[in-house]
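Every protein chain of the complex appears in place save one, which is left out.
Moving on, here comes chain A:
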Amino acid sequence: MINTLFTIQPFTLAFVIGTYLAALWLYRRTKLNLLHPVFTSILVVIGVLLLLNVEYAAFEQGSFLIDFMLGPSVVALGFGLYEQVHLIRKNLLSILTAISIGSIVGIVSVVFIARWMGADETVVASLEPKSVTTPIAIGISARFGGLPPLTAVIVVVTGVFGAVVGPFVMDKTGITSKIARGLAMGSSSHGAGTARAIEMGAVQGAISGLSIGLMGVATAIMVPLLRLIIK
């Protein structure tokens, strides 16, 4: 009975969107990174489903339309890239170089550390795209045998972590250029990092937003390439 209710799309859509709006409101009120709306929404939805004994398959069916929007949201990022592209004309070569190498550093380091600590290949495949914005990361993870739910959570945690430690790490390593700081925030911590970069300044924020898309493309290309090399 309760499972049937959650397979009805308008019901589950209203439930998830309502939860998300409440989580967003809470996040804006408290401004606590820990209360990132993605975390709180996921936790509340899981809590309700467990409490009411709803099967995941029923929820999956009912929430299909929201899940479906992941693809179009990646396509829409192309517009953001276009809006900010004038910023990089002067620094095109350095930005493309930094993002390409950063993408390789991110994939190789996470794969080696995770393997060294005994993680299996499913976990490793879920970790590979961790520095990329969630909808792109989910696509890469699913393609190469990862667990998309794990990837989604890792990516958000990574973003929040990078946003918190970013300014400290860059001060310690002497990264002072505005463009470099924005690029480093966006490429390592995507959306959450960009929110932090916007607080640093307009240039940092815009460059960070742009690097989300660039890092997504670079990583989508690098993951399959590196998979051929580091087996």
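Rule of thumb we're sticking to: a residue touches a chain if its C-beta (ideal position, glycine included) is under 8 Å from a C-beta of that chain, and two chains touch if they have at least 3 such contacts; residues count from 1.
Rule of thumb we're sticking to: contacts and distances are computed from a predicted model.
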The complex lacks one chain in this depiction; which UniProt name from "PTS-dependent dihydroxyacetone kinase phosphotransferase subunit DhaM", "WD40 repeat domain-containing protein", "Holin-like protein" or "DNA helicase" does that chain carry?
-> "Holin-like protein"
Chain A positions in touch with the non-displayed chain are 16-17, 19-20, 24, 37-38, 41-42, 45-46, 49-50, 56, 59-60, 63-64, 66-67, 69-83, 85, 91, 93-95, 97-99, 101-103, 105-106, 109-110, 113-114, 117-120, 122-123, 126-127, 130-131, 133-136, 138-140, 143, 147-150, 152-154, 156-158, 161-162, 165-166, 169-170, 173, 175-177, 179-181, 183-185, 187-189, 191, 211, 213, 216-217, 220-221, 224
